[in-house]
Each structure stands twice: as structure tokens, then as C-alpha cells.
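Just passing along the structure, written as C-alpha cells.
One protein chain omitted, others in place.
Each chain carries a letter (A and B) given by its place in the written order, and its residues are counted from 1.
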Amino acid sequence: MWEIVIISSIKVLLVVVAILTGCAYATYMERKVLGHMQHRIGPLYAGPYGLLQPVADGLKLIFKEDIVPDNVERTTYALAPLLAFVPSLLTFAVVPFAADVDMFGYRITGVISDLNIGILWVFAVTSLGVYGLVLAGWSSGSKYSMLGAIRSSAQMISYEVAYGLSIIGVILIANTFSLREIVEQQASITDWFVFRQPLGFLLFITCAIAETNRAPFDLPEAESELVAGYHTEYSSMRFSTFFISEYANMIAVSSVATTLFFGGWQGPLLPPILWFCIKVFLFMFLYIWLRATFPRFRYDQLMAFGWKVLFPLALLNTIVTAGLVMLTDWL
Amino acid sequence: MTDGSQVGVIFWFLSFVILISGFMVVSLKNIFYCALFLVLCLFSVAGIFILLEAEFLAAAQVLIYVGAVAILMIFAIMLTTDMASKEITQTNENVTVGVFVSVIFAISTILLIDKTSVWRYQDHDFSEGVTVTLGKLLMTKFMLPFELVSVLLLAAMIGAIVLARKERS
Partner (left out) sequence: MEFAFPEYNLRLMAPEIFLFLWALLIIAYDVLTKRKSETTAGYLALAGLMITGLILGFTGTGHGFGNMFVSDTAAKFFKIIFLGSAFMAIGSSFGIMREKIVNHRGEFYGLILFSTVGMMFLSSSNELLSLYIGLELTTIPLFVLAAFFKDDKLSVEAGIKYFIVGAFSSALLLYGISFLYGLSGTTDLVQMKINIAITHLTFQNIGVILILAIVLVVAGIGFKLSLPPFHQWVPDVYQGSPTPVAAFLSVGSKAAGLIAFAKIFVNGLFAFHHPDMAPNDWGRLVALLAVAAMILGNTVAIRQTNIKRMLGYSSIAQVGYIMIGIVAMNALGMAAMGFYIFAYMFANMGAFAAVAIVEDKTGSCEISTYSGLARTSPLLSATFAVFLLSLAGIPPLAGFMAKFYIFAAGIQAAQHDPGLYWMYWLVGIALLTTVFAIYYYANIIKQMYFAKEPSPHKVTYNFPALTVLLIGLAGLFVFGIYPEPVLHFASGIASSFGIIP
């Protein structure tokens, strides 16, 4: 009994530390990659190649004055960053990041908790993320924050439908909700679900970018019209909590995409955990690449795209996949 | 893994949260906070589902009620800017009678349920897992209500569009 608790605690600790470090270096990566894509160099002075830049940024944010505007609703104002941050970490509870290993006489699974409703957990937790934004926007008592919150909630609700539908194809083929079993079914590269569910994958990644409010779907914080969207009135650590949660969300989505469509930790030669990290890293790169490439959507385009393109396509994908699964069963 | 007393403690805690947050929903004056407490209430109900080993229902509860229904309510409240910050009293002159009737009803219900020990339920074969069994039942035995719900939702959707749409003149 106690061994399980200790092992789980260690795993949780490791994962949280890894995610937070990952978030910090994701900001560095974003600036560096964007810089090079735009023929700039990016951060350079803090440490070799600017590698200590995230540390410097973090220190700076901690020592900044925490300004709380007068007309905010204090409780919800303080609660909002946490509500944005916690769900993004909760996703990792079910993501398998390595194969099982035998260590010190115990069998240690490569996942914090192998829930039999893993995928549903991911989506349930993702749907909670919007509360942080909404609360932040409402409690700030500022019109920019409010508009940002309204936009982001409308966007997240709209895209969540297609987001959920896009992975039903994978569930239908895998015949399980458990992420661990889904990974185990993708042992060789030909079994990767991205090849069996190409449309599903495209829909998933599109909706995922919208769900994480990233470019080109970053309307909630469109700086040219809304200052900074829902977190306009936040400063210091509270601001950086929102900032970190955005990157944690990106890593979470990348991990889920890796797990569902790219075989998770499966791969030859290298240790599983490394394969997992490489795949997640490539997704993070994709995020930044897209940001450097595409201009921002207009709001009505965004809504029309979500409801009139992605949603019907996701339905179609579900129906076709269900039909094919039935057919293969029947043959 | 967990023994009875632990489950009991969690159950009482969740019930306490549900009751308090439910009470807040019907008594607070700011409708935005009411909606937030409703979210807390629905979330705790998901916890009760987990205690009952109905993980699928718990996830569905969070996904549908917390993630979609409640957020739409909050969205509607935010869009009607007059409502979001206004103080609205939720009681009227009938509050005493209402409280009296509710308390009587609650106490008698609790006593009656407590005295009854003959509850029965339908036994199903759960060897394939709760979710699979649930899905199979919905697709076989309970197919008619399952399909009817889709008709119901369609009707409700058309009705909502009719009511919410801006009229062309």
C-alpha cells in the first residue's frame, strides 16, 4: 500500500518538475525559433546561447510588483490563475510517457494513473481550462479582459465539439478509452493511428491549437485589439501563472497528440521516454512554426470555420470510421 | 484499495460541498457567483459518481455539465452585461412558506429513505467493464429512449433558435 503511494508521489513530482522546466524552455524555444524564422537571432546574452534566459525572465517576474487594480473581485481574481494552471497539469495524470519498468522489485508503470476512461479524463480536464480565462476576464473589471474572456469561451466551446468528435475515430478503432492500451496498439510505425485516422489527426491538431488559444487562433489575446485579452489586468507572478499554463497546455496537447496518433513512447533503439520527448518536441516546433507562418483569423471566420468546416468533417470522419469498423468486423 | 471508512469520509465531504454550494446557488445575490457555485455543485456530483465506481458517468458529468452547460450559462450571463454585476434578490414574500415546505419535505424524505431497506436494482453483467456494458445497453435494450433523446434535442435546438434569433422586419 505505502509503496504505491511513494512511487506515485515520486512520479507526480518528476512529471511536474519536468513540465515546469519544459514550459520554461518552451518560451526560450519559441523566441529562438521565431527569431531564426524571421532572420533574427533571439535571446543571446543570458548564459551560453541565451540558455539562461527563462531563468532570468522568471526571476524578473517574481520580483515585479504585484499590481491589483481597485475594481476587481478579489477572490475570483486570485482564483483565476490557479484555475487556469491546475487543469493543464492534470492532463498529464493519464498520459503514458514510458514503458513499464521493473525496478527495486516493483513493477513501475510509465503512467501516473492508468484510468480506464483516460481519453475522457483528458477532455473533461481540458474543458475545465476555460474557467480560469472566464474568471480572469470577469473579475478584472476591465472591458478588454471581459471581451477577451467572452471571445475565448465562445472559441473554446465551439472548438471543443469538433475536438471531442475528432478522436472518436481512434476510440472506435482501438476499442478502449485507456491511453496506455492505445499506445500499446501502435507498436510499429505502420500501426500509428495517424495513418489510420489522417483526417481525424488533422481535425484534432487544428482544434487543439484553437483550444490552447495559439496562433492563428489566438483571438482571445489579440494584442492589436484587446491589449492582452483576459490577462490584461494581471501582473507579476499571477501573470506568469497564466503564461506558464498556456505553455503547459501546449505541452499537454502535444503529449496527447503523440499518444493518440504517433505511437506515444513506442520507438526503436532509444529508450521510450526519449522517444516520447522527441515526438512532443516536434509538436512544439509545429506550434511555433504555425505561429510564424499564419496570420490571425478574423472572428467571424473563426466561428464559421469551427462550425461549418471542422464540425461536419469531424462528424463525417466519425460516421465513416464507424462504418469501416463495422465492415471489418463483419467480414 | 480504500476501505469503507475512507469512502464514508469522502462521501460526507462531497455531500457537504454539494449542499452548501447548492444553497449558495439559490441564495447569493450576484448571479455570476451563483453560476460558479453551480459549477462547484455539479463538479462534486461527479465525485459522487466516482465513489459509486461509475467513472464514465463522472467524466460525462464533468464534460457535459461543467464543461459545456455551465460555461454556456456563464457565457450568457457575461453577454448580458446588465446582469453580470447587478445585485438581484432571489427571495420574495413567500420565502417563509417556501422554506417551511422545503424543510418538511426534506426531513420526511430523509426519514422515509432511512427507514426503507428494500431497494432493488437491475443486475447487469459488468464483466466487460461499466462503460462497455453501458454502451451495449444503450444500443440494445434502451435504444428507444436513446434515439428519442436525439429527437428531443433537435426539437429543443430548433426552439432555441426560434427564440434567440434576431427578427428581420
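As a convention for this text, a residue touches a chain if its C-beta (ideal position, glycine included) is under 8 Å from a C-beta of that chain, and two chains touch if they have at least 3 such contacts.
Quick caveat, the model's predicted, so the values are computed rather than measured.
Within the full complex, the chain left out of the display contacts the shown chains B.
Checked against the full complex, the candidates B:8, B:98 or B:145 give a single residue touching the omitted chain, namely B:145.
Residues 108-109, 112-113, 115-122, 136, 139-145, 148-149, 151-152, 154-156, 158-163, 165, 167-168 are the ones on chain B that touch the missing chain.
We adopt the following convention: only the chains that are shown with their structure count from here on.
For the pair chain A and chain B, the distance between C-alpha centroids works out to 28 Å.
Those residues of chain B whose C-beta lies close enough to touch chain A in the complex are 1, 32, 36, 39, 55-56, 58-60, 62-63, 66-68, 71-72, 74-75, 78-79, 84, 129, 131. Listed in rising order, the residues of chain A touching chain B in the complex are 1, 76, 115-117, 120-121, 123-128, 130-131, 134-135, 137-138, 146, 149-150, 153-154, 157, 160, 164, 177.
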